[in-house]
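Removed from the display is one protein chain of the complex; every other protein chain stays in position.
Going in written order, the chains are labelled A and B, and every chain counts its residues from 1.
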Amino acid sequence: MRKLWLNGTALVVSVLFIFPVYWMFSTSFKSNSQVLTKDPVFFFTPTFEHYSTATGVELFWTYVANSFVVTVGAVLLALVVALAASFAIARMEFKGRRGMVLAVMMAQMAPWEILIIVVYLNARDAEMLNSLLTLTLIYFVMALPFAIWTLRGFIAAVPKELEESAMIDGCNRAQAFLRVIFPLLAPGLMATSLFGFIAAWNEYAMVLVLNKSPEAATLPLWLTQFQTNFGNDWGATMAASSMFTIPVLIVFVLLQRRVTGGLSAGAVKG
Amino acid sequence: MTVHIEEAPAPPPPVRGAGGQDGDRRPPRRRVPSGLVPYLLLAPAVIAILAVLGYALARNVLISFQEFGRKQLISRTTEWTGIENYRAVLENERFWDSVFRTFVFMAVNVVLIMVLGTLLGLLLNALGKKMRLVLAISLVAAWAMPVIATTTVFRWLFDTQFGVANWLMRTLGFEGYDQHNWFGSGFSTLAIVTVLIVWTSVPFVAINLYAGLTTVSGEIWEAARMDGASAARIFWSILLPIMRPFFMITTFLEIIWVFKAFAQIYAMNGGGPNRESETLPVMAYVEGMGQNQYGMAAAISVLTLVILLVAMSFYFRLILKQEKENS
(Lines give C-alpha, C1' and ligand atoms only; values in the text may rest on other atoms or scores of the structure.)
Protein backbone atom coordinates (compact mmCIF):
# COMPACT_ATOMS: atom_id res chain seq x y z
CA MET A 1 0.00 0.00 0.00
CA ARG A 2 2.76 2.40 0.99
CA LYS A 3 4.69 1.38 -2.06
CA LEU A 4 1.74 2.09 -4.31
CA TRP A 5 1.44 5.52 -2.82
CA LEU A 6 5.12 6.26 -3.26
CA ASN A 7 5.25 5.04 -6.83
CA GLY A 8 2.06 6.88 -7.68
CA THR A 9 3.43 10.13 -6.30
CA ALA A 10 6.73 9.61 -8.08
CA LEU A 11 4.92 9.03 -11.34
CA VAL A 12 2.84 12.19 -11.04
CA VAL A 13 5.88 14.25 -10.08
CA SER A 14 7.89 12.79 -12.96
CA VAL A 15 5.16 13.75 -15.41
CA LEU A 16 5.00 17.28 -14.03
CA PHE A 17 8.74 17.71 -14.33
CA ILE A 18 9.14 16.09 -17.69
CA PHE A 19 6.19 17.80 -19.38
CA PRO A 20 7.93 21.04 -20.46
CA VAL A 21 10.93 18.98 -21.58
CA TYR A 22 8.60 16.68 -23.50
CA TRP A 23 6.94 19.73 -25.04
CA MET A 24 10.33 21.00 -26.23
CA PHE A 25 11.21 17.66 -27.83
CA SER A 26 7.80 17.09 -29.37
CA THR A 27 7.66 20.61 -30.79
CA SER A 28 10.96 20.01 -32.50
CA PHE A 29 9.26 17.29 -34.57
CA LYS A 30 6.13 19.27 -35.44
CA SER A 31 5.67 21.18 -38.64
CA ASN A 32 5.61 24.93 -38.05
CA SER A 33 1.86 25.15 -38.47
CA GLN A 34 1.33 22.72 -35.58
CA VAL A 35 3.41 24.63 -33.07
CA LEU A 36 0.98 27.29 -31.94
CA THR A 37 -2.61 26.16 -32.22
CA LYS A 38 -5.78 26.87 -30.34
CA ASP A 39 -5.99 23.25 -29.26
CA PRO A 40 -2.57 21.71 -28.65
CA VAL A 41 -1.48 19.04 -31.10
CA PHE A 42 -0.49 15.83 -29.34
CA PHE A 43 -0.42 13.41 -32.26
CA PHE A 44 1.32 14.21 -35.50
CA THR A 45 3.62 12.82 -38.14
CA PRO A 46 7.12 13.76 -37.05
CA THR A 47 9.29 15.82 -39.33
CA PHE A 48 13.07 16.04 -39.09
CA GLU A 49 13.19 19.18 -41.15
CA HIS A 50 13.97 21.39 -38.14
CA TYR A 51 17.01 19.36 -37.27
CA SER A 52 18.47 19.88 -40.69
CA THR A 53 17.67 23.59 -40.47
CA ALA A 54 19.40 23.78 -37.10
CA THR A 55 22.50 21.84 -38.07
CA GLY A 56 22.65 23.37 -41.53
CA VAL A 57 23.73 26.70 -40.11
CA GLU A 58 27.05 27.93 -41.39
CA LEU A 59 29.95 27.17 -39.02
CA PHE A 60 27.74 24.89 -36.92
CA TRP A 61 30.58 22.45 -36.27
CA THR A 62 32.90 25.27 -35.31
CA TYR A 63 30.38 26.30 -32.66
CA VAL A 64 30.16 22.72 -31.42
CA ALA A 65 33.92 22.44 -31.20
CA ASN A 66 34.27 25.82 -29.49
CA SER A 67 31.58 25.00 -26.95
CA PHE A 68 33.26 21.74 -26.05
CA VAL A 69 36.73 23.24 -25.83
CA VAL A 70 35.56 26.08 -23.62
CA THR A 71 33.29 24.01 -21.38
CA VAL A 72 35.64 21.09 -20.87
CA GLY A 73 38.59 23.42 -20.41
CA ALA A 74 36.77 25.45 -17.77
CA VAL A 75 35.59 22.37 -15.89
CA LEU A 76 39.02 20.74 -15.84
CA LEU A 77 40.72 23.93 -14.72
CA ALA A 78 38.12 24.41 -12.01
CA LEU A 79 38.60 20.86 -10.75
CA VAL A 80 42.39 21.07 -10.52
CA VAL A 81 42.55 24.53 -9.01
CA ALA A 82 39.67 23.90 -6.61
CA LEU A 83 41.17 20.63 -5.48
CA ALA A 84 44.39 22.34 -4.41
CA ALA A 85 42.59 25.21 -2.73
CA SER A 86 40.00 23.10 -0.96
CA PHE A 87 42.67 20.75 0.35
CA ALA A 88 44.49 23.68 1.92
CA ILE A 89 41.29 25.02 3.46
CA ALA A 90 40.06 21.70 4.74
CA ARG A 91 43.27 20.21 5.96
CA MET A 92 45.80 22.90 6.80
CA GLU A 93 46.17 25.60 9.40
CA PHE A 94 47.36 28.95 8.17
CA LYS A 95 46.78 32.60 8.71
CA GLY A 96 43.79 33.90 6.80
CA ARG A 97 41.97 30.61 6.54
CA ARG A 98 38.66 31.97 7.73
CA GLY A 99 39.06 34.98 5.52
CA MET A 100 39.48 32.62 2.61
CA VAL A 101 36.28 30.78 3.50
CA LEU A 102 34.43 34.06 3.58
CA ALA A 103 35.96 35.17 0.29
CA VAL A 104 34.82 31.98 -1.41
CA MET A 105 31.28 32.49 -0.17
CA MET A 106 31.26 36.05 -1.40
CA ALA A 107 32.68 35.05 -4.76
CA GLN A 108 29.73 32.70 -5.03
CA MET A 109 27.47 35.76 -4.77
CA ALA A 110 29.06 37.58 -7.71
CA PRO A 111 26.40 39.13 -9.96
CA TRP A 112 27.91 37.99 -13.26
CA GLU A 113 24.94 39.16 -15.30
CA ILE A 114 25.64 42.73 -14.29
CA LEU A 115 29.40 42.46 -14.52
CA ILE A 116 29.28 41.66 -18.22
CA ILE A 117 30.17 45.15 -19.33
CA VAL A 118 33.15 45.51 -16.99
CA VAL A 119 34.41 42.04 -17.83
CA TYR A 120 34.12 43.10 -21.44
CA LEU A 121 36.03 46.33 -20.81
CA ASN A 122 38.80 44.45 -19.03
CA ALA A 123 39.10 41.94 -21.83
CA ARG A 124 39.02 44.64 -24.46
CA ASP A 125 41.75 46.69 -22.80
CA ALA A 126 43.89 43.59 -22.39
CA GLU A 127 43.30 42.77 -26.06
CA MET A 128 41.79 39.43 -25.21
CA LEU A 129 38.62 39.58 -27.28
CA ASN A 130 37.59 36.82 -29.69
CA SER A 131 39.62 34.34 -27.72
CA LEU A 132 38.43 30.96 -26.54
CA LEU A 133 40.97 31.18 -23.75
CA THR A 134 39.34 34.30 -22.31
CA LEU A 135 35.98 32.56 -22.28
CA THR A 136 37.50 29.49 -20.68
CA LEU A 137 39.06 31.59 -17.94
CA ILE A 138 35.80 33.39 -17.20
CA TYR A 139 33.72 30.22 -17.06
CA PHE A 140 36.40 28.63 -14.93
CA VAL A 141 36.17 31.45 -12.39
CA MET A 142 32.36 31.26 -12.48
CA ALA A 143 32.51 27.60 -11.48
CA LEU A 144 35.43 27.93 -9.07
CA PRO A 145 33.75 29.09 -5.82
CA PHE A 146 31.15 26.34 -5.96
CA ALA A 147 33.86 23.80 -6.72
CA ILE A 148 36.06 24.88 -3.81
CA TRP A 149 33.07 24.90 -1.52
CA THR A 150 31.87 21.45 -2.51
CA LEU A 151 35.26 19.74 -2.55
CA ARG A 152 36.22 21.27 0.77
CA GLY A 153 33.23 19.52 2.34
CA PHE A 154 34.18 16.21 0.82
CA ILE A 155 37.81 16.43 1.84
CA ALA A 156 36.85 17.38 5.37
CA ALA A 157 34.61 14.32 5.51
CA VAL A 158 37.46 11.91 4.77
CA PRO A 159 38.75 10.65 8.11
CA LYS A 160 42.16 11.97 8.89
CA GLU A 161 43.31 8.53 10.03
CA LEU A 162 43.10 7.20 6.51
CA GLU A 163 45.54 9.77 5.33
CA GLU A 164 47.78 9.33 8.33
CA SER A 165 47.97 5.59 7.97
CA ALA A 166 48.96 6.04 4.36
CA MET A 167 51.72 8.36 5.43
CA ILE A 168 52.90 5.85 8.00
CA ASP A 169 53.08 3.34 5.18
CA GLY A 170 55.67 5.54 3.57
CA CYS A 171 53.67 7.79 1.30
CA ASN A 172 54.47 11.45 1.39
CA ARG A 173 51.63 13.89 1.76
CA ALA A 174 51.03 14.32 -1.94
CA GLN A 175 50.98 10.59 -2.52
CA ALA A 176 48.66 10.09 0.41
CA PHE A 177 46.34 12.62 -1.12
CA LEU A 178 46.38 11.08 -4.56
CA ARG A 179 46.03 7.49 -3.43
CA VAL A 180 43.70 7.83 -0.49
CA ILE A 181 41.68 10.98 -0.57
CA PHE A 182 41.30 11.54 -4.27
CA PRO A 183 39.36 8.35 -5.01
CA LEU A 184 36.94 9.20 -2.22
CA LEU A 185 36.16 12.53 -3.75
CA ALA A 186 34.49 11.08 -6.83
CA PRO A 187 30.99 12.25 -5.90
CA GLY A 188 32.25 15.74 -5.16
CA LEU A 189 34.25 15.90 -8.37
CA MET A 190 31.21 14.78 -10.31
CA ALA A 191 28.96 17.32 -8.60
CA THR A 192 31.43 20.05 -9.43
CA SER A 193 31.81 18.91 -13.00
CA LEU A 194 28.10 18.80 -13.67
CA PHE A 195 27.54 22.20 -12.14
CA GLY A 196 30.42 23.75 -14.05
CA PHE A 197 29.39 22.02 -17.24
CA ILE A 198 25.82 23.32 -17.15
CA ALA A 199 26.93 26.84 -16.25
CA ALA A 200 29.55 27.12 -18.99
CA TRP A 201 27.55 25.24 -21.60
CA ASN A 202 24.58 27.61 -21.22
CA GLU A 203 26.43 30.91 -20.95
CA TYR A 204 25.20 33.42 -23.51
CA ALA A 205 25.59 37.06 -22.45
CA MET A 206 29.39 37.09 -22.18
CA VAL A 207 30.13 35.35 -25.43
CA LEU A 208 27.65 37.66 -27.17
CA VAL A 209 29.82 40.72 -26.60
CA LEU A 210 33.25 39.20 -26.08
CA ASN A 211 33.51 37.07 -29.18
CA LYS A 212 32.12 38.81 -32.22
CA SER A 213 34.21 36.90 -34.67
CA PRO A 214 31.98 34.08 -35.94
CA GLU A 215 34.90 31.64 -35.68
CA ALA A 216 35.05 32.18 -31.92
CA ALA A 217 31.33 31.88 -31.20
CA THR A 218 29.71 29.12 -29.15
CA LEU A 219 26.46 27.17 -29.29
CA PRO A 220 24.26 29.49 -27.16
CA LEU A 221 24.60 32.11 -29.91
CA TRP A 222 23.48 29.53 -32.42
CA LEU A 223 20.54 28.66 -30.20
CA THR A 224 19.04 32.16 -30.37
CA GLN A 225 19.40 32.73 -34.05
CA PHE A 226 16.14 31.07 -35.02
CA GLN A 227 14.24 33.80 -33.22
CA THR A 228 14.47 36.88 -35.33
CA ASN A 229 12.63 40.09 -35.95
CA PHE A 230 11.27 38.40 -39.02
CA GLY A 231 9.32 35.77 -37.18
CA ASN A 232 10.49 32.95 -35.02
CA ASP A 233 11.31 29.55 -36.37
CA TRP A 234 9.93 27.74 -33.33
CA GLY A 235 10.54 24.29 -34.73
CA ALA A 236 14.22 25.04 -35.33
CA THR A 237 14.57 26.75 -31.94
CA MET A 238 13.20 23.69 -30.20
CA ALA A 239 15.25 21.30 -32.33
CA ALA A 240 18.36 23.28 -31.45
CA SER A 241 17.38 23.37 -27.77
CA SER A 242 16.79 19.63 -27.76
CA MET A 243 20.18 18.95 -29.28
CA PHE A 244 21.69 21.41 -26.88
CA THR A 245 20.20 19.57 -23.88
CA ILE A 246 21.35 16.13 -24.90
CA PRO A 247 25.08 16.51 -24.05
CA VAL A 248 24.12 17.52 -20.51
CA LEU A 249 21.97 14.43 -20.14
CA ILE A 250 24.81 12.28 -21.45
CA VAL A 251 27.25 13.88 -19.04
CA PHE A 252 24.77 13.17 -16.26
CA VAL A 253 24.35 9.50 -17.13
CA LEU A 254 28.13 9.04 -17.43
CA LEU A 255 28.78 10.83 -14.16
CA GLN A 256 26.19 9.09 -12.09
CA ARG A 257 27.77 5.70 -12.76
CA ARG A 258 31.15 6.90 -11.61
CA VAL A 259 29.59 8.44 -8.55
CA THR A 260 27.97 5.18 -7.59
CA GLY A 261 31.37 3.53 -7.97
CA GLY A 262 33.01 6.15 -5.79
CA LEU A 263 30.45 5.79 -3.06
CA SER A 264 30.49 2.04 -3.00
CA ALA A 265 34.12 2.21 -1.96
CA GLY A 266 32.39 2.87 1.30
CA ALA A 267 35.11 4.68 3.13
CA VAL A 268 33.10 7.88 3.24
CA LYS A 269 30.85 6.19 5.70
CA GLY A 270 33.76 5.93 8.12
CA MET B 1 21.29 0.96 -9.97
CA THR B 2 21.26 3.92 -7.72
CA VAL B 3 21.51 7.41 -8.99
CA HIS B 4 23.76 10.04 -7.57
CA ILE B 5 24.46 12.98 -9.65
CA GLU B 6 25.41 15.68 -7.44
CA GLU B 7 26.75 15.23 -3.98
CA ALA B 8 25.80 17.39 -1.07
CA PRO B 9 27.90 20.53 -1.18
CA ALA B 10 28.87 19.79 2.38
CA PRO B 11 28.22 16.17 3.14
CA PRO B 12 27.31 15.21 6.64
CA PRO B 13 30.12 14.48 8.97
CA PRO B 14 30.98 10.81 8.86
CA VAL B 15 28.47 8.82 10.76
CA ARG B 16 30.12 6.08 12.66
CA GLY B 17 28.67 2.62 12.27
CA ALA B 18 27.97 0.36 15.17
CA GLY B 19 31.46 -1.08 15.12
CA GLY B 20 33.11 2.22 16.07
CA GLN B 21 36.56 2.53 17.41
CA ASP B 22 36.02 1.28 20.96
CA GLY B 23 33.99 4.34 21.73
CA ASP B 24 37.17 6.38 21.67
CA ARG B 25 37.03 9.93 20.47
CA ARG B 26 39.04 10.43 17.40
CA PRO B 27 42.11 12.53 17.71
CA PRO B 28 40.97 16.16 17.56
CA ARG B 29 40.89 17.50 14.03
CA ARG B 30 43.83 19.81 14.38
CA ARG B 31 45.36 21.16 11.26
CA VAL B 32 49.11 21.24 11.13
CA PRO B 33 50.85 24.54 10.48
CA SER B 34 52.35 23.91 7.10
CA GLY B 35 54.43 26.94 6.27
CA LEU B 36 54.14 28.14 2.70
CA VAL B 37 52.41 25.09 1.30
CA PRO B 38 48.79 26.18 1.90
CA TYR B 39 49.51 29.52 0.27
CA LEU B 40 50.98 27.83 -2.75
CA LEU B 41 47.96 25.57 -2.99
CA LEU B 42 45.63 28.54 -2.75
CA ALA B 43 47.58 30.77 -5.10
CA PRO B 44 46.04 29.65 -8.41
CA ALA B 45 42.50 30.03 -7.08
CA VAL B 46 43.19 33.39 -5.50
CA ILE B 47 44.96 34.73 -8.56
CA ALA B 48 42.20 33.56 -10.89
CA ILE B 49 39.43 35.02 -8.76
CA LEU B 50 41.26 38.31 -8.32
CA ALA B 51 42.22 38.64 -11.97
CA VAL B 52 38.79 37.90 -13.40
CA LEU B 53 36.26 38.63 -10.68
CA GLY B 54 38.13 40.98 -8.36
CA TYR B 55 39.31 43.18 -11.19
CA ALA B 56 35.80 43.30 -12.63
CA LEU B 57 34.23 44.14 -9.27
CA ALA B 58 36.76 46.90 -8.68
CA ARG B 59 36.08 48.41 -12.08
CA ASN B 60 32.36 48.07 -11.46
CA VAL B 61 32.72 50.20 -8.32
CA LEU B 62 34.72 52.79 -10.27
CA ILE B 63 32.12 52.96 -13.02
CA SER B 64 29.35 53.39 -10.47
CA PHE B 65 30.83 56.83 -9.76
CA GLN B 66 30.91 57.76 -13.43
CA GLU B 67 28.54 58.85 -16.09
CA PHE B 68 29.15 55.82 -18.24
CA GLY B 69 26.96 55.21 -21.25
CA ARG B 70 27.56 54.14 -24.80
CA LYS B 71 29.19 57.46 -25.60
CA GLN B 72 31.87 56.93 -22.95
CA LEU B 73 32.19 53.28 -23.89
CA ILE B 74 32.75 53.98 -27.56
CA SER B 75 34.88 57.09 -27.31
CA ARG B 76 36.76 55.61 -24.32
CA THR B 77 36.38 58.69 -22.14
CA THR B 78 35.81 59.03 -18.42
CA GLU B 79 33.33 61.37 -16.77
CA TRP B 80 33.23 61.36 -13.01
CA THR B 81 29.91 62.27 -11.44
CA GLY B 82 30.53 61.47 -7.79
CA ILE B 83 27.54 59.91 -6.08
CA GLU B 84 25.04 61.06 -8.70
CA ASN B 85 24.16 57.51 -9.79
CA TYR B 86 23.60 56.40 -6.22
CA ARG B 87 21.46 59.43 -5.51
CA ALA B 88 19.33 58.76 -8.59
CA VAL B 89 18.82 55.13 -7.63
CA LEU B 90 18.05 55.75 -3.98
CA GLU B 91 15.59 58.50 -4.84
CA ASN B 92 13.80 56.28 -7.30
CA GLU B 93 10.67 54.88 -5.70
CA ARG B 94 10.86 51.86 -7.97
CA PHE B 95 14.12 50.84 -6.39
CA TRP B 96 12.53 50.42 -2.97
CA ASP B 97 9.44 48.74 -4.44
CA SER B 98 11.76 46.31 -6.17
CA VAL B 99 13.74 45.64 -3.00
CA PHE B 100 10.57 44.77 -1.14
CA ARG B 101 9.21 42.67 -3.99
CA THR B 102 12.52 40.86 -4.39
CA PHE B 103 12.63 39.80 -0.76
CA VAL B 104 9.05 38.54 -0.72
CA PHE B 105 9.59 36.76 -4.03
CA MET B 106 12.82 35.24 -2.80
CA ALA B 107 11.34 34.05 0.50
CA VAL B 108 8.40 32.36 -1.20
CA ASN B 109 10.59 30.71 -3.79
CA VAL B 110 13.28 29.51 -1.43
CA VAL B 111 10.74 28.05 1.01
CA LEU B 112 8.94 26.27 -1.82
CA ILE B 113 12.18 25.02 -3.33
CA MET B 114 13.56 23.74 -0.06
CA VAL B 115 10.33 22.08 1.07
CA LEU B 116 9.55 20.46 -2.27
CA GLY B 117 13.19 19.60 -2.85
CA THR B 118 13.44 17.92 0.55
CA LEU B 119 10.25 15.97 0.01
CA LEU B 120 11.41 14.80 -3.40
CA GLY B 121 14.86 13.93 -2.04
CA LEU B 122 13.23 11.76 0.62
CA LEU B 123 10.97 10.28 -2.01
CA LEU B 124 13.98 9.38 -4.18
CA ASN B 125 15.50 7.69 -1.17
CA ALA B 126 12.37 5.68 -0.45
CA LEU B 127 11.70 4.52 -4.00
CA GLY B 128 12.65 1.28 -5.68
CA LYS B 129 15.44 1.34 -8.23
CA LYS B 130 13.39 1.58 -11.40
CA MET B 131 11.02 4.28 -10.28
CA ARG B 132 13.93 6.17 -8.78
CA LEU B 133 15.71 6.27 -12.11
CA VAL B 134 12.56 7.50 -13.85
CA LEU B 135 12.11 10.31 -11.35
CA ALA B 136 15.81 11.23 -11.33
CA ILE B 137 15.95 11.49 -15.09
CA SER B 138 12.85 13.68 -15.17
CA LEU B 139 14.44 15.94 -12.59
CA VAL B 140 17.77 16.21 -14.38
CA ALA B 141 16.10 16.83 -17.72
CA ALA B 142 14.25 19.75 -16.16
CA TRP B 143 17.47 21.06 -14.72
CA ALA B 144 19.45 20.69 -17.93
CA MET B 145 16.96 22.31 -20.30
CA PRO B 146 18.46 25.60 -21.57
CA VAL B 147 16.90 28.78 -20.20
CA ILE B 148 15.90 30.02 -23.64
CA ALA B 149 13.88 26.85 -24.17
CA THR B 150 12.31 26.82 -20.70
CA THR B 151 11.16 30.41 -20.86
CA THR B 152 9.84 29.93 -24.39
CA VAL B 153 7.96 26.78 -23.47
CA PHE B 154 6.52 28.34 -20.32
CA ARG B 155 5.38 31.36 -22.27
CA TRP B 156 3.63 29.04 -24.69
CA LEU B 157 2.05 26.95 -21.97
CA PHE B 158 0.48 30.08 -20.50
CA ASP B 159 -0.16 31.94 -23.74
CA THR B 160 -3.49 33.73 -23.91
CA GLN B 161 -4.54 32.43 -27.29
CA PHE B 162 -2.61 29.21 -27.82
CA GLY B 163 -1.65 28.14 -24.30
CA VAL B 164 -1.88 24.58 -23.08
CA ALA B 165 -2.89 25.90 -19.65
CA ASN B 166 -6.00 27.58 -21.05
CA TRP B 167 -6.75 24.52 -23.15
CA LEU B 168 -6.46 22.32 -20.07
CA MET B 169 -8.76 24.55 -18.04
CA ARG B 170 -11.30 24.58 -20.87
CA THR B 171 -11.09 20.84 -21.27
CA LEU B 172 -11.58 20.32 -17.57
CA GLY B 173 -14.73 22.36 -17.88
CA PHE B 174 -13.73 25.60 -16.16
CA GLU B 175 -15.46 28.68 -17.42
CA GLY B 176 -13.72 31.83 -18.58
CA TYR B 177 -10.46 30.31 -19.76
CA ASP B 178 -11.07 30.92 -23.44
CA GLN B 179 -8.75 33.90 -23.53
CA HIS B 180 -7.54 34.01 -19.98
CA ASN B 181 -4.51 36.25 -19.62
CA TRP B 182 -2.08 34.69 -17.16
CA PHE B 183 0.22 37.67 -17.35
CA GLY B 184 -2.51 40.21 -16.62
CA SER B 185 -1.13 41.28 -13.24
CA GLY B 186 2.23 41.47 -11.55
CA PHE B 187 1.05 38.94 -9.00
CA SER B 188 0.02 36.27 -11.47
CA THR B 189 3.11 36.93 -13.61
CA LEU B 190 5.33 36.37 -10.59
CA ALA B 191 3.28 33.30 -9.66
CA ILE B 192 4.07 31.76 -13.05
CA VAL B 193 7.71 32.77 -12.75
CA THR B 194 7.68 31.07 -9.35
CA VAL B 195 6.40 27.87 -10.93
CA LEU B 196 9.21 28.13 -13.48
CA ILE B 197 11.96 28.83 -10.97
CA VAL B 198 10.77 26.18 -8.52
CA TRP B 199 10.55 23.75 -11.40
CA THR B 200 14.16 24.38 -12.46
CA SER B 201 15.61 24.60 -8.93
CA VAL B 202 13.96 21.70 -7.11
CA PRO B 203 15.99 19.05 -8.98
CA PHE B 204 19.26 20.45 -7.61
CA VAL B 205 18.02 20.23 -4.01
CA ALA B 206 16.28 16.89 -4.38
CA ILE B 207 19.16 15.13 -6.06
CA ASN B 208 21.73 16.61 -3.70
CA LEU B 209 19.73 15.63 -0.66
CA TYR B 210 19.25 12.13 -1.96
CA ALA B 211 22.98 11.81 -2.63
CA GLY B 212 23.66 13.03 0.88
CA LEU B 213 21.15 10.58 2.36
CA THR B 214 22.94 7.65 0.78
CA THR B 215 25.94 8.42 2.95
CA VAL B 216 23.82 8.02 6.09
CA SER B 217 24.49 4.59 7.43
CA GLY B 218 21.65 2.17 6.99
CA GLU B 219 22.01 1.07 10.58
CA ILE B 220 20.70 4.36 11.81
CA TRP B 221 17.45 3.86 9.95
CA GLU B 222 17.19 0.34 11.31
CA ALA B 223 17.88 1.41 14.86
CA ALA B 224 15.39 4.23 14.66
CA ARG B 225 12.71 2.02 13.22
CA MET B 226 13.33 -0.63 15.82
CA ASP B 227 12.71 2.01 18.44
CA GLY B 228 9.38 2.58 16.77
CA ALA B 229 10.07 6.19 15.80
CA SER B 230 7.61 7.72 13.35
CA ALA B 231 8.79 8.92 9.96
CA ALA B 232 8.35 12.56 10.99
CA ARG B 233 10.33 11.95 14.15
CA ILE B 234 13.15 10.25 12.27
CA PHE B 235 13.30 13.26 9.99
CA TRP B 236 13.29 15.90 12.70
CA SER B 237 15.53 14.29 15.27
CA ILE B 238 17.90 12.24 13.18
CA LEU B 239 18.08 13.37 9.59
CA LEU B 240 17.84 17.09 10.10
CA PRO B 241 20.77 17.29 12.54
CA ILE B 242 22.93 15.04 10.39
CA MET B 243 22.07 16.93 7.23
CA ARG B 244 22.32 20.35 8.82
CA PRO B 245 25.39 21.44 6.82
CA PHE B 246 23.62 20.37 3.67
CA PHE B 247 20.52 22.42 4.43
CA MET B 248 22.59 25.42 5.44
CA ILE B 249 24.64 25.56 2.30
CA THR B 250 21.83 24.67 -0.07
CA THR B 251 19.56 27.31 1.38
CA PHE B 252 22.40 29.79 1.05
CA LEU B 253 22.90 28.91 -2.61
CA GLU B 254 19.19 29.00 -3.40
CA ILE B 255 18.80 32.39 -1.72
CA ILE B 256 21.59 33.77 -3.87
CA TRP B 257 20.32 32.17 -7.05
CA VAL B 258 16.72 33.24 -6.64
CA PHE B 259 17.83 36.72 -5.61
CA LYS B 260 19.84 37.00 -8.81
CA ALA B 261 17.21 35.42 -11.10
CA PHE B 262 16.86 37.66 -14.12
CA ALA B 263 16.35 35.87 -17.41
CA GLN B 264 13.25 33.97 -16.28
CA ILE B 265 11.45 37.06 -14.98
CA TYR B 266 12.44 39.40 -17.79
CA ALA B 267 11.71 36.90 -20.54
CA MET B 268 8.25 36.15 -19.14
CA ASN B 269 6.80 39.63 -19.24
CA GLY B 270 9.62 42.20 -19.24
CA GLY B 271 8.93 43.01 -15.59
CA GLY B 272 5.37 43.98 -16.48
CA PRO B 273 2.52 44.57 -16.63
CA ASN B 274 3.24 48.11 -15.57
CA ARG B 275 6.50 47.08 -13.93
CA GLU B 276 4.59 45.13 -11.32
CA SER B 277 6.82 42.08 -11.57
CA GLU B 278 10.07 44.00 -11.47
CA THR B 279 12.61 42.53 -9.06
CA LEU B 280 15.98 44.11 -8.33
CA PRO B 281 17.95 42.43 -11.11
CA VAL B 282 15.19 43.23 -13.60
CA MET B 283 15.14 46.83 -12.43
CA ALA B 284 18.93 47.01 -12.72
CA TYR B 285 18.61 45.81 -16.28
CA VAL B 286 15.72 48.05 -17.28
CA GLU B 287 17.18 51.22 -15.77
CA GLY B 288 20.78 50.37 -16.52
CA MET B 289 21.99 47.88 -19.07
CA GLY B 290 18.86 47.98 -21.24
CA GLN B 291 19.28 51.69 -21.77
CA ASN B 292 23.06 51.53 -21.85
CA GLN B 293 23.35 53.42 -18.56
CA TYR B 294 26.23 51.30 -17.37
CA GLY B 295 27.20 53.65 -14.55
CA MET B 296 23.67 53.48 -13.19
CA ALA B 297 23.62 49.70 -13.56
CA ALA B 298 26.90 49.49 -11.68
CA ALA B 299 25.49 51.59 -8.84
CA ILE B 300 22.42 49.38 -8.58
CA SER B 301 24.58 46.26 -8.57
CA VAL B 302 26.80 47.65 -5.81
CA LEU B 303 23.72 48.50 -3.73
CA THR B 304 22.25 45.08 -4.43
CA LEU B 305 25.44 43.41 -3.25
CA VAL B 306 25.45 45.51 -0.07
CA ILE B 307 21.82 44.63 0.65
CA LEU B 308 22.52 40.99 0.01
CA LEU B 309 25.60 41.04 2.24
CA VAL B 310 23.69 42.66 5.08
CA ALA B 311 20.81 40.24 4.70
CA MET B 312 23.17 37.29 4.65
CA SER B 313 25.49 38.45 7.40
CA PHE B 314 23.82 36.23 9.98
CA TYR B 315 24.50 33.38 7.63
CA PHE B 316 28.15 34.23 7.31
CA ARG B 317 28.41 34.33 11.07
CA LEU B 318 26.81 30.90 11.34
CA ILE B 319 29.18 29.45 8.79
CA LEU B 320 32.23 31.06 10.35
CA LYS B 321 31.15 29.80 13.76
CA GLN B 322 30.93 26.34 12.34
CA GLU B 323 34.42 26.80 10.89
CA LYS B 324 35.74 27.71 14.31
CA GLU B 325 34.18 24.65 15.89
CA ASN B 326 35.73 22.43 13.27
CA SER B 327 39.21 23.79 13.61
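One rule holds for everything that comes next: a residue touches a chain if its C-beta (ideal position, glycine included) is under 8 Å from a C-beta of that chain, and two chains touch if they have at least 3 such contacts.
The rule is short, and it goes like this: contacts and distances are computed from a predicted model.
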Absent chain [UniProt protein name; select from "TonB-dependent receptor plug domain-containing protein", "Extracellular solute-binding protein", "NADH-quinone oxidoreductase subunit L" or "Exo-alpha-sialidase"]: "Extracellular solute-binding protein"
Visible chains in contact with the missing one: A, B
Residue touching the undisplayed chain, where the options are A:L129, A:L162 or A:L249: A:L129
Contacts of chain B with the absent chain, listed as residue ranges: 47, 50-51, 54-55, 58, 69-71, 73-76, 155, 159-162, 179, 181, 183-184, 266, 270-275, 286, 290-293
Footprint left on chain A by the chain that the document does not show: 31-33, 35-38, 62, 65-66, 69, 120, 122, 124-134, 137, 205, 208-209, 212-216, 221, 224-225, 227-232, 234
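By definition in this document, only the chains that are shown with their structure count from here on.
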Chain centre separation in whole Å, for chain B relative to chain A (CA means): 15
Contacting residues of chain A [partner chain B, same complex]: 3, 6-7, 9-11, 13-15, 17-18, 20-21, 23-24, 27, 36-40, 81-82, 84-85, 87-89, 91-94, 97-98, 100-103, 105-111, 113-119, 121-122, 137-138, 140-141, 144-146, 148-150, 152-154, 156-157, 159-161, 187-188, 190-191, 194-195, 198, 202, 204, 220, 223-224, 234, 237-238, 241-242, 244-245, 248-249, 252, 255-257, 259-260, 263, 268-270
Of all residues in chain B, those that touch chain A in their complex: 1-17, 26-27, 29-34, 37-39, 41-42, 44-46, 48-49, 51-53, 55-57, 59-60, 63, 73, 120, 123, 126-128, 131-132, 134-150, 152-154, 156-157, 159, 161-162, 164, 167, 199, 202-203, 208, 211, 214-215, 217, 245, 249, 252-253, 256, 260, 262-263, 281, 284-285, 288-289, 294, 297-298, 300-301, 304-305, 308-309, 312, 316, 319-320, 323-324, 326-327
